[in-house]
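Note that this complex is displayed minus one protein chain, with the remaining chains in position.
The block that comes next holds subunit A.
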Amino acid sequence: MTAEVTTDRTPGPPGPSGCGGAYAPRPGGAPVVRMITAQAALETRMLLRNGEQLLLTVVIPSLLLVLFSTVDIVDTGAGRAVDFLAPGVLALAVMSTAFTGQAIATGFERRYGVLKRLGASPLPRWGLMAAKTLAVLVTEVLQIALLTLIALGLGWSPRGNPVSVALLLVAGTAAFSGLGLLMAGTLRAEATLAAANLVFLLLLVGGGVIVPLERFPDAAQTVLALLPISALSDGLRDVLRDGAALPWGELGILAGWAVPGLAAAARFFRWE
């Protein structure tokens, strides 16, 4: 090793440096699947490492599930409270990750130049988006596993077809991701942070998660039923509590949010 110590502007003769030509160009991107896998793993770690995110995605849904199942605060109608609450809290978990968490994280990634820097890497933009989606799905699987265990511990007895449940969860994820990314890609990071939390709170209260929509006035019910959170929680409830086959109406509402939401996000997302 002969480290370069000259101070003149001629860094010695051309040729291998002291490190044996360590920096000799050998450019190239990794295979795209490997890039997406690496990116998804990093994004998942970032989500799971962030305390505020965990509060939103794990602590709040778990607390709500336990609290409202064991203490009779809200009249959840006929039947056991946990059978009403578990599907709603699953919907809340999807919203917390796909919408709130993703919007806030992506908003700050945009603000801190992470998206910009990754934009100059070999990872294509669609690959970045695919990785984000994967990270959201992985997080959701972990959330759902945890919440299911808690609910089962509280005496939950789910029914219905798991495929229908999976379809609803995917449709809900698409709907919330579109809205979250639209917000993150167009608003300032601080505005996204505030708005995403506000929307989370409003939809938690008004989206049939812990308070049945029937408790609201009739006129409000009609509107509230069209919200993605209501569609997801009611759809999941139709399957998991009432054993319905596939709630097409709710799926339709979710698709009605997902398609324009994702299209608008793709159209208006600003990377810097």
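To be clear about the criterion, a contact is a pair of C-beta atoms (placed from the backbone, for glycine too) under 8 Å apart; a residue touches a chain by one contact, two chains touch by 3 or more; residues count from 1.
Convention: contacts and distances are computed from a predicted model.
A.B. asks: Mind telling me which option in "ABC-type xenobiotic transporter", "Sulfate transport system ATP-binding protein", "Helicase" or "YncE family protein" is what UniProt lists for the chain we can't see?
C.D. replies: In UniProt, the chain that is not shown appears as "ABC-type xenobiotic transporter".
A.B. asks: If the hidden chain were put back, which of A:Gly79, A:Gly113, A:Gly153 or A:Gly243 would touch it?
C.D. replies: Of the candidates A:Gly79, A:Gly113, A:Gly153 or A:Gly243, A:Gly113 is in touch with the missing chain.
A.B. asks: Even though one chain is hidden, which residues of subunit A still touch it in the full complex?
C.D. replies: Its contact residues with the unshown chain are 3-9, 11-12, 14-31, 34-35, 38-39, 42, 45-46, 49-50, 108-109, 112-114, 116-117, 119-124, 272.
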